[in-house]
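Have a look at the structure below, then the notes.
Rest of the complex left out; these chains stay put.
For clarity, chains are labelled A, B, C and D in written order, and residue numbers in each chain start from 1.
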């Protein structure tokens, strides 16, 4: 049996808080990336984008309510930046801690002047594991900050829509932009689930064609990914529900109508996750029953062959015994010892008896249905 | 063992939203069908039906409150049609998106001027899989739009009742017509569940008569269908409950009394789905225990035959050894070597010993109950 | 192994609504029985019972508020009767549909002038399956209608109590009579569960004494019955709870005190059902572990005997080889060929070696604990 | 394998109501015990106890509000006594029925003048089954009745505290006494669970030391006891919660503070029950995996020995064939027939080949890790 290629799973290290540290402490990992800040300003008939070095003067710019702003921050390696967020924009230290400790569940927190939300962006890494990055949102009256640890994302289509200005996106305010970003993140869940659904289908095909132990291993990997997905989707649903029932002035009813749509998507994703989990469970059940069946088949072959030939071999053994009809030393004749051996057709009769035994056994096994 | 015919399952492709597309975008698949529009107008003493080419002038016709109208739209391949729905009837773009993305769960949404609802129509395709089509309802004061992607449906009995005018159907308004359509869709669930119940019964019979691995495969297929069914029925129940508790003016209390009835049916269907799921689980349990039992039987045969004949063969082997009573070269007599072979009744005694061993073993196995 | 007697399970045909039929349609099966109508009139000091041919003039009789009335209707084969119920007593067509489609769950519906309730009467048919008949109640101010499809019931004790006039039954009004009937139906559930509990106990005894595959089959049958029972008892509980919280004038608080008692019984039944389900699951677990154990035992016998005798047979085979110490044709002496055969005690030594091997193996298996 | 001692389980007969009997009927079993009535009167500085023959004059005594009273009734064989309870103390017949039908779940019922509560007292009978007796409480202003069917109980410590007068017990009124009794009953659950926890630990030790099938049987017995325990503890929790939220004047807030404590204990018991259930499930899983492992070990022994010796025996069989190098009858020389037998070192070479085959196989199995 082929040994499955050693499965080098990337460990999912839960980014643990340092026990006993002050709450509200911004946590900058030594390996964290230099911040890249992209600044979008837009309104109905205007759109501009530029890279910023820092966010020092940003609060002044944002005071111009003529435009809406989207400030994308990627990479956290700047304590100064977080201090500016705290001093210039009044972002609570607890929020900054949640942003930098990137193991938070999706949630919404309202702080009056701004709303804070977290989404989790999922995508496959090169080992087909679910990579799971945190995107934090700070929603203000006419500005939206998004913060994430790494540089890669799946938000390009939104930037395109902003640039092109198609649809509502440049008209409907910052909360709509936040919705659009959250919605695209949820939409990628569909793609991921689609990939897993396909993989489960392929595994199922292998179950029918040539089931081997990789079926088990691969199903377990999908199942584990589904477990992780579920840990993301349920709080996502709660978050969207919190937004729907929020009375924050920052999220107008018009945006909520769209959020309702995202909420529906989220419910559908939960549905699909649960269905796929049941399908993996049923794949595993199938596999185990196939193994049992195969064992039965193996044992049948062994039993049929052994049962037929062991008795025959015994008979052959009997007539292979050396009981003497004549004592070679004394020459005494022993006529009772194996006279069959000296019958004219002894050999023939023996062969016929053997054939009869074999035929009877084959008939017995046939009737038991072992040849089917 | 017969190999199960390769199971060509039609993949259930989750019709995925294109991540990042604008919400409210009508989504027309390139393979979607040309719309066929059937226009019914009826009241107490009148009924007419005709095919329409488009819905351009419809809003003017519907202004005549003397009649009730049912507009059936099948096939979505006309962007113009959806634009008319938006412009002439004020149907929200989000609703139109839900209509065209046909992977929605059953739901009710109230928009004041109209109510929007989704049902899912299930029927078997030619591979005995559950085909699962979306029927969208737009309920207005004196009109009901139904929209579906494909041409086939199970609504003919309702058209007949409209034509014949029996019962309440021509009197009780558009909401009653919507109820009647939803109810017939739910009623077909009963038929589908009945078919699966029968299939599980047949599988159970096979379990008793000649269980083979197709039992497992077939049960799993039913189980998977039940999982899909459940994904439809639970939100259906929620939808009906929403209708019951809705205070929309479009759904009068009299209709709600009937909806209550459909709701009861839906609960019954959930009951049956859960029972059938338990029955499939118990079929699988039975099958696995039967496999184990069968293995036991196979092993018993092997063990009985091997245990009896292997020792006997050994004894035969002993007396097949060539220890010489006389050295053929030197002629030296070796009287200790296998004197049994030169006993007068050596052969007979040996056979008796063998028979005794066999009988003792058979007794042993008999007492262990292995022959039962 | 004994083959279990073919299990002729009576199919549980879900009495399906005809998809698309008008709601409120009385559904009379062609095989349904001729109605038998028993009319009880009673009060504190009076009791009379008679058979009626029809219910034409009943509404006039019932106007006499001096008495309470119980009208038992068994067998539905009379459309006229149902029409009278509708015209004379104002029973809604939806209620009549529910009465005649006898697959309803227990429920309570209040219609102001009357209350409508459904109980399910369970009893064993001759194949030990759970037969499950619907009893419908129409409760009016001073009258109670009970309607059921078949002629057999378990209500005789109530008729006796009415006749004898013991206890509250002739004093406390129609709602108390309805309670008494519902309560006796629930009490028979206890009897049924007692029978299944006993059967599970017997099955458990067989598990300890001589477990065979019928253990599995019989447990599954009980389990399936429990699943069906649960489908009845949970809605029954809800129904009783609805009655308790109902503010219908037809059910006075005094009756509710008794209903509370029936509700407690119902909870107890749910408790017992769940316990019995857990017990059947544990029986199945036990059975599977017993099968595995038995397999282990079988394999041990095979392994011990094979492991001991196969090597011995090999040794015997060695000395059964015909390597010649002298070429019979050329007469050349080959002293290296199997000189053991020409040793004075070769045979003895060989037998001792064999015995030693057997003893060592037996010791090895002993230490492994295979003889325990 | 040792056969487990036949397990004579005492049947748990659900004491069934007689279907159709009047509600409120006191049910006296013919085997029930003669009542033993113990009468305690106490206050802050006084305590007296005596046996009563009947409760005829009790209501007069209880009118003296200077003292608190505890009336213990054990054994129900006196209809007169229950009638006195009804006539002198106004205890409802439904309550008396619940007292005498001793299969009730724990519950609280408030009747204004008195409160009625049920606890279930658990203790082991001599077969280590959970014996499960009902204790009924009737709480009045200055008196508490406790009623139980059998003579044995676990309430002695409370009687001691009453006698000694330590703590609150003689000061805090009848409701406190009821609390103390309920609390001690719950405390014995801890002892029982402790015993089961220890038994599960012992079973687990046996799993590691010498797992045999009694592991399975014993775990199942504990599991079944846990199932029964759970059926007692959940309603007990509900009962205590009902007491906490009750606004009965008979249960002052001060007592409720203590009841809150008992409630916490009850939650802890539920916790422990659930944990022990998970531990039994994991014991069973372990046992099944051990059986599978053992089977693997058995099969490995068989396979190693068979695989090594069967081919060798075949080779020996080859050279045991009697193909003649010279026709004994015609004397014709057949030099092609088994010339190996007449080689000078034929025997040696054969043995070497056999040894080589054996070594190769041992190496193969070694590499497969079968000797570990």
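The rule is short, and it goes like this: contacts are C-beta pairs under 8 Å (C-beta built on N, C-alpha and C of every residue); 3 or more make two chains touch, one makes a residue touch a chain.
Since this is a predicted model, take the numbers as computed values, not measurements.
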With 4 chains placed, the number the full structure-file assembly comprises: 5
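By our rule, only the chains that are shown with their structure count from here on.
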Homomeric contact chain A-chain B: same or different residue positions, threshold half: different
When chain C is superposed on chain D by its C-alpha atoms, the rotation angle in degrees, nearest 5: 70
Centroid spacing, where centroids are CA-atom means, of chain B and chain D in whole angstrom: 40
Separation of chain A from chain B, taking each centre as the mean of its C-alpha atoms, in whole Å: 25
Sites on chain B at which at least two other chains make contact: 288, 292, 295, 297, 299, 302, 306, 310, 313, 317, 320-322, 338
Pairwise touch network: line, ring, star, complete, or other: line
Pairs of chains, among all present, that meet the touch criterion: A-B, B-C, C-D
Chain A - residues contacting chain B, complex: 154-158, 160-161, 166-169, 183-184, 187-188, 190-191, 193-194, 197-198, 201, 204, 208-209, 257-258, 261, 264-265, 267-268, 271-272, 275, 278-279, 282, 285-286, 289-290, 292-293, 295-297, 299-300, 302-303, 306-307, 310-311, 313-314, 317-318, 320-324, 327-329, 332, 334, 336-338, 368-370, 372
Contacting residues of chain D [partner chain C, same complex]: 1-2, 4, 6-7, 9, 11-14, 16-25, 94, 103-105, 107, 210, 212-213, 216-217, 220, 223-224, 227-228, 231, 284, 287-288, 291-292, 294-295, 297-299, 301-302, 305-306, 309-310, 312-313, 316-317, 319-322, 325-326, 333, 335, 338, 340-348, 350-351
